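Okay, handing you the structure first.
A protein chain is absent from this complex, but the other protein chains hold their places.
When the chains are written out, they are named A and B in that same order, and each has its own residue count from 1.
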Amino acid sequence: MLDIKRIPIPALIGIVLTTLFVLAALFAPWIAPHGNGEIIGDVWEPMSSAHWLGTDNLGRDLLSRMIYGARITLFIAVLATALSFSLGAILGFSAAVFGGWYDTLLSRLVDLLMSIPTLIMALVVLSVLPTNLITLILVMGILDSTRVYRLSRAVAVDINVMDYVEAAKLRGEGSGWIIFREILPNALSPLVSELGLRFIYAVLFLSTLSFLGLGVQPPDADWGGMVKENKDGIVFGIGAALIPAAAIAMLAISVNLVADWVLNRTTSLKGGRG
Amino acid sequence: MGSPVLRLVAQRIALGILLLLAVSVLIFAGTQILPGDVAQAILGQSATPESLANLREQLGLNDPAYVRYFRWLGGVVTGDLGTAMSSGQDIATSIKGRLWNTLFLAFWAAIVAIPLAVILGLIAVRYRNGWVDKLISGLALASASFPEFFIGYVLVYFFAVKWQIFPGISTVYDSMPFGERMQAIALPATALTLVVLAHMMRMTRAAILNVMQSAYVETAELKGLSAFNVIRKHAFPNAIAPIISVVMLNLAYLIVGVVVVEVIFVYPGMGQYLVDHVTKRDVPVVQAVGLVFAAVYISLNIIADIGAIVANPRLRHPK
Partner (left out) sequence: MADTKAKPGQPKQGLLLDIRNLRIEATVYPPGEPPKNIVLVHDVSLTLEKGKVLGLIGESGAGKSTIGLSSMGYGRGGVRITGGEVLLNGRDILKGGKEGFRKLRGREVCYVAQSAAAAFNPAHRLMDQVVEATLLHGTATRAEAEKRAVALFKKLSLPNPETIGERFPHQVSGGQLQRVMTAMALCSEPDLIVFDEPTTALDVTTQIDVLAAIKEAIRDTHVAALYITHDLAVVAQVSDEIMVLRDGKKVEHGETRRIIEAPRTDYTKALVSVRSIEHEEKELTPTALLSVRGATAAYGGGVVKVLQNVSVDVRPGQTLAVVGESGSGKSTLARVVTGLLPPISGSITFAGRTLAPRLAARSKDDLRELQMIYQMADVAMNPRQPVGTIIGRPLEFYFGMRGRERDHRVAELLDEIEMGKGFMDRYPAELSGGQKQRVCIARALAAKPKLIICDEVTSALDPLVANGILKLLLNLQQHEKVAYLFITHDLATVKSIADSIAVMYRGEVVRYGAKSKVLTPPFDAYTDLLLSSVPEMEIGWLEKAIKGRRIESGGH
């Protein structure tokens, strides 16, 4: 079905870069030239043939830290996205189909949660919760699920009033058939592109938290944490902090390019095949 | 202005106040979700029973949660935000100067960002699908993917370190002359502008495009109006409401951006104050600052809604 030549160049770049990031994360111990916490040189050594990206604030190999950082960043972001997506989509769909007080209650609760900026609410909660991976994933996942809830509910409500869904209800179909056979196949394309956007948001959100010192705790570091570690070098003209920051930007752009393409591809298909 | 407008506006404001109350409950509850208790979390596992009991007493933790909430709320309403645990200072006093600093920074970022975004949005619509549009959209896509600290540190790296045009650390103090203050906030304000510009411009473009596809725009074209007059007389009046809501929504993004930007530039505002005290686990400060942020955010949303109500001719001129 999918012809590589038909994929537009921006999307192709996005796919290649995203794949590279994922591969780096998966095979970190085999690819990285040095260990994650290994001190191998002076503080903030410039880029050289020995250390392609130089060394960090403690004299660790920056490239190796980046590769291990990809692992932590992607791991947490993927889990948080998975949580926010499944939670949001399940609640959103069921709210649309069942309606009534169930819908009202959930929707008001989501309205309430969304009336506080996500970062602020996260900071409030993190001020009392222990900082570990599970807390991070739960806080990120639950706070972000509100957006997925809104989208999937809106999409499902639109589909739920279509005549073909009414026809299925008149036929006497149960809610299982209606959700999985009538609504879901038609809701999939907006949701898939939203998945990409939610993932980008999770990466940016995690990086921000870590940058503020409230995310991944040392000695482990995701890319946001590495920016924090190396930020003091900036005033001396040492750009080590810019490298992980640029990596975050690059990952986000790549996924964005792919998501954009998926969205365009599916919306131009009016239905049927594909 | 007919009565439906006034009624809807009053309704919206009342709803906002109600929402703010609910949010205060949520923020309060958010600091109580720990299965153990706050005192334990603050002092850690090695705390002595005496210090724990002291802290509990100090925080009023021996009362039930709802009593503590209403005590807190009562304080907030009368302007008493409590005292910071870490420093013992009055929170309301600390917030005052910082809130002013933050609003100053956000104000100048908004002053630059809003007209720029609307103009860029208009240009993108005017040359829709042309290379200008594609360039603007491409840059918007890219900058929406940049974390705030990337933009911030790139600015510092070049403007403060390499070229030394602006300071990389934005120190401000009360008696600072306006000119120096502006120079101090030049980089953080630029960073904030860039953070919201992309979103605002993309949404403005979408809002205007939506209006441009209406049948009444075709009617205007078929009357022989020039492209400029079609936009000015027929598209723009109907695009005001969506643009207001786009702008307000993005000012809300600004609030989140401000937290990170203040940390980057060590700017003495609300954001830095919040982050510092989250790290110190100073719950009273976090609650107070969180509530202030939420209040600003909700007010912006109310203004957006009121703008949309007032701009709607159906409501201004009822049947």
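Just so we're on the same page, contacts are C-beta pairs under 8 Å (C-beta built on N, C-alpha and C of every residue); 3 or more make two chains touch, one makes a residue touch a chain.
Note that this is a predicted model, so its numbers are computed, not measured.
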Check: shown chains touched by the absent chain are A, B
Looking at B:Leu225, B:Ala295 or B:Val310, which makes contact with the chain not pictured?
B:Leu225
Pick from A:Ala50, A:Leu105, A:Ile134 or A:Met162: which residue touches the chain that isn't shown?
A:Met162
Where chain B meets the chain that is not shown, the residues are 214-216, 218-226, 234, 237-238, 313-314, 317, 319
Those residues of chain A that touch the unshown chain are 6, 162-164, 166-167, 169-173, 181-182, 185-186, 265, 268-274
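Please note the rule applied: only the chains that are shown with their structure count from here on.
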Length of the line joining the C-alpha centres of chain A and chain B, rounded to whole Å
22
Contacting residues of chain B [partner chain A, same complex]
19, 22-23, 26-27, 30-34, 38, 41, 141-142, 144-150, 153-154, 156-157, 160-162, 168-169, 252, 255-256, 259-260, 263-264, 274-275, 277-279, 281-283, 286-287, 290, 293-294, 297-298, 301
Give every residue of chain A touching chain B within the complex, in rising order.
111-113, 115-121, 123-130, 200, 204, 207-208, 211-214, 224, 227, 231, 234-237, 239, 241-242, 245-246, 248-249, 252-253, 256-257, 260
